[in-house]
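Note that this complex is displayed minus one protein chain, with the remaining chains in position.
We call the chains A, B and C, going by the order they appear; numbering starts again at 1 in every chain.
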Amino acid sequence: MSAETLPRELLIGTIARLLEGVRHVAVGATSPIPAAGAMLRRALDERNGVPAARLSILGSVRHNFFTNGSAELFDAAGQGRIDAFFLSGGQIDGQANVNLVGLGDYPRSEVRWPGSFGSAYLYFVVPRVILFREEHTPRVFVKNVDFISAPGVSSPEVYRPGGPVALLTGKGLFSFDRQRPGFTLDSLHPGHDLMEVQEATGFDFAHPANPPVTPALDASTLGLLRRQVLNELEETYPAYVADWRRDLAGLGEAH
Amino acid sequence: MSAETLPRELLIGTIARLLEGVRHVAVGATSPIPAAGAMLRRALDERNGVPAARLSILGSVRHNFFTNGSAELFDAAGQGRIDAFFLSGGQIDGQANVNLVGLGDYPRSEVRWPGSFGSAYLYFVVPRVILFREEHTPRVFVKNVDFISAPGVSSPEVYRPGGPVALLTGKGLFSFDRQRPGFTLDSLHPGHDLMEVQEATGFDFAHPANPPVTPALDASTLGLLRRQVLNELEETYPAYVADWRRDLAGLGEAH
Amino acid sequence: MLSNLDEMAARIGPRMHVALPVDYAGVAMAMTRPIIAHGAGELHLVCVPTGGLQVDQLIGAGLVHSIETSAVSLGEAGGAPRFNQAVKDGAIHLSDATCPAIHAGLMAAQKGIPFMPMRGLIGSDVLRNRDDWRVMDNPFAAAGDPIVLIPAIRPDVAVFHAPMADRFGNVWIGRRRELAAMAYASGETLVTVERVVDGSLVDDEMTAAGVLPALYVTAIAEAPRGAWPYGLWGEYATDVDELKRYAVAARSAQGFADYMSEALRVHP
Partner (left out) sequence: MLSNLDEMAARIGPRMHVALPVDYAGVAMAMTRPIIAHGAGELHLVCVPTGGLQVDQLIGAGLVHSIETSAVSLGEAGGAPRFNQAVKDGAIHLSDATCPAIHAGLMAAQKGIPFMPMRGLIGSDVLRNRDDWRVMDNPFAAAGDPIVLIPAIRPDVAVFHAPMADRFGNVWIGRRRELAAMAYASGETLVTVERVVDGSLVDDEMTAAGVLPALYVTAIAEAPRGAWPYGLWGEYATDVDELKRYAVAARSAQGFADYMSEALRVHP
């Protein structure tokens, strides 16, 4: 484990691990950490000599494999051609319900967020949906969301080949059990403890008595990330990469 | 009336008349007379200074307005953007049912024709469908078709903005009454009489006691046809136009 | 078929259903002020499938009665201030959707069918709040298998921006085929373009592949940099600073009014 791994690098490396074995991952616009995680997955696959994950970044011109307009992502997902996708939420609850619409009563939300986007569909049909929200506070992780943009689980008669498999936050990594249903804390990021996470989470979750620490990136992976992936990412997220480079410079790791 | 009008020119001129006022007419492949009729309609519209009919020829590269594959014609028809279309049939009966599939029992037809193509859809949604079959014999115009590729009429609860308006043959022109339902002989082509047409038609049809003669093309229209339209048609139907030119040469009207 | 911005804006009448594209597909921003100046109100906006600056400005100008959308935001510049305020005030009627449901509704109109089935949605509050959608059991399944039916969306008019058109009315939309989907589904289609070219865009198979044919196009107006401050794929990038300037200004009704009354800034 490298003491110099940045928190964002741990998240990116964890995402790359969660994406192991996917053929095609789609990433929403303005999602630099998931995009970097997917790029790292692709780089690792190439290094390991296995078929490399294909990556589509929505709204990007360069990382856009689609030629049939903005419906094609959803069509491809419906065809089973998208293995993994990321969702976030203004609120996420213990049933993995996601709220992207707003706080308070609907439709006159006290706080209105943009809207559900494709979540009410993709959450059902993409097999490996990774919930990602860096802010880990009780206002995000609530007992029950105010508005269900997309439900975490469905009754057995509902066609649902997809759904949540994991929740990654700034404090830890959870897996999701669709049967129970509910989250299990798999690991804590360095510097966080179980009680802190319980206090920051508005819903109950299962956990080992002593949760392990989220594994850090090995030196080879970290090297791949800081050289190849960082450069690849720069094209789509120049401001994010500049910030990252500043953090690296602070570590004495300037590139 | 010009004695020198060729039979095919009368058919083309009649089609152009039937298409008066259409915004967009689609013509199937290997249909030179409907194509020429539509081209003449367009030429007449341009001469008359009214919005000219738009013409799509299926399978043609040049007269193809479509850029969304072979589904687009049907989509456009469903949107109400196709005002007129032509259908033929191996058999056509007095209810305007059309058979494009074969003779005898289905599926092991004694004589098999290619198939229904788009008829089972377009006949329902294109407002002005013109039935065109030059061969006017009892084997074509039957009491009941052996297979209904597309029905002439539908019960009131069926969505049907389209359907047959006319039947043009080598012997005469019929209109179709969807209420009765049935055909009415509107006019006989020069050289044909009512009894001959009755004997050549396997179904009953209404008719005036003395059906008029199908109006010939006036000199100006004939000129437009033999100059502009004949040249336009040549690109898509060179063999047909060569044959036509030979007929004209026989009239002493070589161009 | 060649027209100008004001003539095209005048085709938008009160209570019309107006389809507008997603930020990155080609937004006819040059039409926004002419539409506001023309002033037809009580519009129903259909965002294909999400809305941004243009939607926020039409709402801010008080022209919008209702909106069907999967989201409204200014992307990197944050939330859509006039939309968010209108939601809080209950000033607009919301039909919250999800992106593929809007595509499905347009596809139904394209196909001339009354509805399209769609997976997903069941158990969401998106579905619970849409009394114009239906759920039925899939008749091809042995038992159960509920599926949502989305009714056709047939806008009166679609408005978007594209790189080029020819003088025959053909518009080159490239791979942004949601623009074609909007036009197929809509009664009229109004297009602003960077430039009008001389030759026919359908005469060459290479350009034809990206063409929306004139059959679907009502009017075209030339508007160089007509998507600004949004970008246009293959042409120019989004002016994020301008979006941010708007986002700050439009936090208040007065700030919005001041921003909109500025002379149209010369853009870079």
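Going forward, contacts are C-beta pairs under 8 Å (C-beta built on N, C-alpha and C of every residue); 3 or more make two chains touch, one makes a residue touch a chain.
Quick caveat, the model's predicted, so the values are computed rather than measured.
Using the contact definition given at the top, list the shown chains touched by the missing chain.
A, B, C
Out of B:G37, B:G118, B:G182 or B:P211, which touches the unshown chain?
B:G118
Which residue, B:T67, B:S88, B:T169 or B:S187, contacts the hidden chain when the whole complex is considered?
Selected residue, touching the omitted chain: B:T67.
Sort through B:P151, B:P164, B:G182 or B:P211 and give me the one touching the missing partner chain.
Residue touching the chain left out of view: B:P151.
Check the options A:V125, A:A150 or A:A200 and report the residue that touches the missing chain.
Only one of A:V125, A:A150 or A:A200 touches the chain omitted from view, namely A:V125.
Quickly run down the residues of chain C that touch the omitted chain.
Residues in contact with the chain left out: 104, 107, 111-119, 134, 136, 138-141, 145, 147, 149, 151, 172-175, 205-211, 233-234.
Hey, which chain B residues sit against the chain that's not shown?
29-30, 59, 61, 66-71, 74, 78, 100-102, 106-110, 112-125, 147-151, 154-155, 157-159
Extract the touching residues of chain A with respect to the undisplayed chain.
That gives, for chain A, the contact residues 24, 54, 65-68, 75-81, 125.
Methods note: only the chains that are shown with their structure count from here on.
If you take the mean of the Cα atoms for each chain, which one ends up farthest from chain B?
Farthest by centroid: A.
Counting in whole Å, what is the centre-to-centre distance of chain A and chain C, each centre being its mean C-alpha position?
About 29 Å, centre to centre.
In angstrom, rounded to a whole number, how far apart do the mean CA points of chain B and chain C lie?
41
Residues of chain C that contact two or more other chains, please.
Only 180 qualify.
Give me the residues of chain B that touch two or more other chains.
Residues: none.
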